[in-house]
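Scroll down for the structure; my scribbles are underneath it.
Note that one protein chain is taken out, while the other chains of the complex remain in position.
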Amino acid sequence: MTGYLAAVAALARKDLRVELRGRDTLPAMLLFVLATLVVFHFALPADVGDDPAYGLLWVALVFTSLLGLARAWVPEREAGALDGLVLAPTDRSAIWLGKTIASLAFLAAAEVVALPAFVLFFAPLDANALAGVVLASVGICAVGSLVSAMAAASRGREVLLPLIFLPLAIPIVVGGVGSSISEEPAKFLAFLGLYDAVFAILSWAAFEYVVTE
Amino acid sequence: MSMRKPSLTLLASLATALAAVAVALIFFVAPEDADQGLSQKIFYVHVPIALTAYACFGLAAWKAFRLLTTRGERYDLESYTGVHQGTIFGALTLVTGAIWAKASWGVWWTWSSNQLVLFLVLFLFYCAYFMLRYSIEPGPRRERISAVYALFGVALVPVSFLAIRLASDFIHPTVFTRDGPQMTGEMFTAFCVSWAAITLLAYVMYRVELAGKRTDANLRELREVLAP
Partner (left out) sequence: MADAPLVVARGVERRYGARRVLHGLSFEVHRGGALVVTGPNGSGKTTLLRLLVGLAVPSRGTLEVGLDRGRLGFVGHEPLVYRELTALENLDLFGRLYGVPERRERIGMLLERFGLWDARAERVSAFSRGMTQRLALCRALLHEPELLVLDEPHSALDAQGAALLDQELDELAGTSTIVVATHEPDRVDALATSWLALGAA
């Protein structure tokens, strides 16, 4: 068990290191989410109130994650490192978990910028909304890491990732928006927790089959 | 072809017969709905088609599971055909649902029908299945990734349904109500016969497509072996 967690930690550390050394995925995500929020300001009619803005926050978060997820496996593809990881005696699910943790870190960094900007531009965020963001981020990264690996195995990868990710992201958007604007946010937070549990376990178990033959 | 499976011709004939009986029951035996009139009859087709789509996706997921756990070669094509049939019936669900919505409420689409919205999400998901599958080189990799995707689809069904139910609270107030069919005996019979006919039809289509795909695969292999 400690061997497994140690491997996960080593892998997550590796991803953070690689990103900090100039992958420039993170700056792109930060800029993208800000730009998107500004676009949304112009896309919203003046008199719609706060609720639509929350919806758009979630659109911004999902598409910003897509940006990050599209590049998640690039370091592994460059010089065939993924084969190296798959050959190692560690459980292949550790590869997924390490990548998910690292993706979560990057998404969190983007949110640290995006959320204050949202509050500044649009509307306040309460504790429920923030809890929603946290739970949703976990789900996005858990599913996203797996799905991104699938897309990486294909020829049309840039175009493919949004196609296979968005239907899976719909429940996340529902949960997130609900936690922000509904009168019963607890329902939606519980739902997000359920989504995370179901799809994290599924992704954890299925990753092996995506990277091996 | 296994000798134990009932012959396709027999099944196809049975499906046709059942369909004929179903049509007769639907139009001549089952009473007309007080509110919706004739258009309610679409229910006898729409709901079985939806159920059949679910069954196809379920079958595809089961075959996918078998592929991943046993590495049997046949499961890949079986799972793929299941997804394909499911997508066809899913598209039909959306079409019949739209027709029903137009006939009942005057609009081609409504977000208040949880069933319909769920199918839209699933339709998007399973269409992406084909895009995914055909952008990967044929081989064990493609089989496994397709199988994992098919399994994710089946997990998505209940989760999405729950999401849509929750979403209807705040996104779109329920404007149109649809009574769960309080079916009389005759309505129930008509429904069951129709369901049996459509399920059988789906099974026949599944077998036919699977046979076709297998023949294709064998032909390609043969050509490869015989090539100079």
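A and B label the chains in the order they appear, each numbered from 1.
FYI, a contact is a pair of C-beta atoms (placed from the backbone, for glycine too) under 8 Å apart; a residue touches a chain by one contact, two chains touch by 3 or more.
Everything numeric here is computed off the predicted structure, so don't read it as measured data.
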Determine which one of A:Leu26, A:Val59 or A:Val86 touches the chain that has been left out.
A:Val86
Candidates B:Gly37, B:Gly72 or B:Pro138 - the one touching the absent chain:
B:Pro138
Touching residues of chain A against the unshown chain: what are they?
3, 6-7, 10-11, 14, 17-18, 21-23, 75-76, 78-81, 83-90, 212-213
Please identify, in ascending order, the residues of chain B that touch the omitted chain?
71, 137-140, 217, 220-221, 223-225
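FYI, only the chains that are shown with their structure count from here on.
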Hey, how far is the Cα centre of chain A from the one of chain B, in Å?
31
Taking the touch rule as given, give the residues of chain A at its contact with chain B in the complex, in rising order.
146, 150-151, 153-157, 160, 163-164, 166-168, 170-171, 174-175, 177-178, 181-182, 184, 187-188, 191, 194-195, 198-199, 202, 206, 209-210, 212-213
Applying the document's contact rule, which stretches of chain B touch chain A when the two form their complex?
68, 121-122, 124-125, 128, 131-132, 135-136, 139-141, 144-145, 147-149, 151-152, 155-156, 159-160, 162-164, 166-167, 169-171
